[in-house]
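The complex is shown incomplete by one protein chain, all other protein chains being positioned as in the whole.
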């Protein structure tokens, strides 16, 4: 199953009519018409209304909301209402509330804070999903089921006794024996050899941790707890999904992800989703590269299938310390970026601003006065018009990427709980440097799991591939052997799936691909850089490297870059190793944008993958089969603050205006301008 | 009842003779004589001495202290000794110790940390007050009762089960029904609809809060808990006061406030105090504007009646990270500032430095060596001499302010727990910007509650009037309608008393007064400013605005200031709306001192309220009726680091030197110089 093949990009979002009286609903629907809003997500936070106590279900409120939506001819995304628990549940069954990292049992409050191992929560959440699915299966316009909400927020973990017990079972299933676990966690170090599974403590501030969640005495325990917790929450999702499936075998089921969200391993979750969807709340301005990356990551969850943007704010967020409004044009620009990277729905949180509580100033299609003549509403309506104009042009279309970037939650978790190297290295920030280099070169990229089939790619980037799983070393080697190029970075090939160091030279099992060994890992304090001189086809580049400088001994590889300072001046920082027709690049230092950019351009250039607008506009492609013919749609977006003039690299139809564009024609993009070009 | 009409400004402060042997007392009293110290506050921390266990009272120590003071002819301020609990109480009854925001029951320690809802604390504190009142009523020289000490410190909250139960009762009394509460808190949002009052949790780190006390999922709950907690502590005070009144119907009762202290709503407290008193510990150097504001706030608690400075340090504090000594002259300057703003007593913490514990290096009239020949003591004695010289000149005198500034604890609490706007906006700092503009213009100001009678004022400033109560919108409108000017700022008129947004354009009910609507609220990161050009009578002023920029649509108002950058360049930032003979100014951006100063000067100028020494010296006036004639005393103070020369704006008597000053006479003020001028 995949995302529904709808006649157009769905447009709308979260709607909570239960917060208002029906007279307000009529005002709302009139505005929806004005803005071409065709899709409403209903019921996300209605548990306390639908089930006022354990014995009573009352669907009056949801019935009314659904009926009005059906009457209005809207598509409906229906929630299972388990995104937040009702007060009676937390009060009557304290076990449903989490015990936090500090070991404190919480009382009732906020949302997304149930204990995933609570039998009571498991029973009652599944029962509610069952009732809802039973009642609303077959509702006209129902396009998707929305299970829970933003699982794992805010930090995704419970440390209670129920979780501890479930964790111990999970461990025994994973390792088979205590001996195997002792070996995997290297418990002989610091006298931690367990003689009974009951001795194992959940890794938190009261046991293995100090200075917070990132400092642990036993990485093995902490990493396994992250895996367990991600799976425990997934089991909650799966239980609800099964109840839906029992009633409705056809409508796709999803839950809204949070992009590059550390607590959950979305790669493990994705197989349980019929399609991926996510909430796009970039943490600041000028986040287009990060957003591009996240769209590609989300698309990669289901093997390149289209995903949905389930939430974005039409104006401002409520969660940041400072919440500026979206500048004119930015709403359209960012929405089109999502579609360019594979989104088949563009939905908002929320339709109407709540009167009270913590999100009352979160942006909404309709503000507290319900204005439809404001700048934000005009932009919302204008986008609605454009989407109607676009129609079904890209529904179901895929991204023809020849470049892959490996992203891996195990590595995210592991690199950031590792002592002895450099605590300032951020997994996400490092990966984004590599992603950004490809983005700047204008190539389409698939962000894929470590287990992905790599046979279709010319270039595979695997930054911070510290922990190796499965046969990734062999698959990377194969890419190079058949003429492709693979790139990895410092810290690669250091530890196995249990975070135990390989008893060999780094980069461990990757060594054959890269033809080097790493003798020492030097780390630099913030602000300290080492100038790395790169000898590239286009000439020399000096890139100031920060954070990490590895001392490399070539064993077959040629030297591409050398350090310019410190006691290892002149020794290799970057190498390239010939493997068959291809190559393995090892980037042993924290190169900056200039260095990474130049390297990536050279590599991509070798496969004719540098985009026609590289460095000027974002360019993304979606293609689909229409009657046996591949139809390509190009998206050009100007994220910069200045106008950009380019020459069209090919001719086609401007899908938003309907005009024809000829190859070689001069095109001018004002800031936030977007062109959707159907290739002729 | 009001502050006692004493023959002079009282001078002295906290004295703890129980910490020393009587031979030391004689040394102390000799020094008191030398410094003209006439008033001693006794007994503040003596509970453990007066009641060594639940069954035993022993007044030996307090008797001796009181007797010595009476023998020495001192005025006595007598404490109820409940400022800190004795160890046996916390040990025997753990319930008297607070449960903190993190949900942890504290053991015994520190001070000001009783649970206000503890029946045991309520019973025993009232009993002690009763015994003390019974015993010491009628003591010669007794001028005031001092209940407890600095209520609410350090953060004023307990979150125990007793408090939770009392809170639930308080809620039901406030709202009448769960439905009303659900409506007020907008609980439908995030599925929080309560079906039983027992489900309501106190809002802390274990329930609705994250990232500390300022981030809450439900503002309604958190704001109500602040109100409840302030009232719960007030009930403790009231219980002790009632016991005093049972024995002594005449002597005024007070407790020492802490100025602009967030945890307690002093406006609600003030009706229970016979006069206001406060402890003046400015948090740094160059705090004269803040201190002026705080004196005015304290004076405003009792409708303009004189207040007391119950504590200040003669030299250095003990509570800051870095504790510099007060520079020469500063003690006198700051003390006179207090008197200028309405203080009828100027008291110190403390008479003699404790030998041990956390305040042993806190400044004292007598240091550990008991020196009377040190610089600090000389300044103390010199001030004592001046106060004797001043005599009764200003006792009972009031401030003839024509400007009012509205200060409101509900708004303080609300604006700082609100998501979605700008978390860097501080209520107090914003109010101080407005206050500072008036202060710089040299006008007397009353700082008043939102419920104050505004009919006597020409100008009313209401910055950050985010939450509206009662008929404040009507009263503000009336000020303008009769020819006055009212000023408000960004975020005004947004929410009702329950913090629910008004379902209308901002500034909600204030709109008729200001003639605008606000379409968007933009927020800026720290360091980012937008230059606002103001067109004022005195010419244009460009003021860099920070933090908040509202996008304003005039609806009757004229434009006074416009933005100079960003996509709203040229749109209104400041407006003025004619209302009857008067006007309503809306300041939609975080103007700096230059912009606010110029606006306020123009407004005050319209009512001839700009002071004669504006921008040069602080100038404050107190007036009182003497035999049917209004006698005015002017205070001129040089807070700057340079000498200032001015021309006397009127003639009179220099009350400290006895010399005559003629109008137009040139006056020179060295740094820290003060002139007390009785208007001829």
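The chains carry the letters A and B, assigned in the order they are written, with residues numbered from 1 in each.
Everything below uses one rule, namely that a contact is a pair of C-beta atoms (placed from the backbone, for glycine too) under 8 Å apart; a residue touches a chain by one contact, two chains touch by 3 or more.
Given the structure is predicted, the values throughout are model-derived calculations rather than measurements.
Visitor: Can you tell me which of B:354, B:426 or B:565 touches the chain that was removed from the display?
Guide: Answering carefully, the residue with contact to the hidden chain is B:354.
Visitor: Among B:9, B:85 or B:273, which one is in touch with the chain left out?
Guide: Residue touching the absent chain, from the options given: B:85.
Visitor: Which residue from B:60, B:319, B:535 or B:660 sits in contact with the chain not drawn here?
Guide: The single option touching the absent chain is B:319.
Visitor: Tell me, which residues in chain B touch the chain that this view leaves out?
Guide: Contact residues on chain B toward the absent chain are 16, 18-19, 45-49, 52-53, 81, 83-88, 90-91, 104-111, 154, 315-319, 321-325, 327-328, 353-362, 368-371, 374-376.
Visitor: Tell me where the left-out chain touches chain A, residue by residue.
Guide: Considering the whole complex, chain A reaches the absent chain at 102-103, 184-196, 198-201, 203, 205-210, 215-220, 418-424, 498-506, 517, 519-526, 551, 567.
We take it that only the chains that are shown with their structure count from here on.
Visitor: Just send me the rotation angle from a CA overlay of chain A on chain B, rounded to the nearest 5 degrees.
Guide: Resulting rotation angle: about 120 degrees.
Visitor: Where the centres are mean C-alpha positions, what is the separation of chain A from chain B, in Å?
Guide: 49
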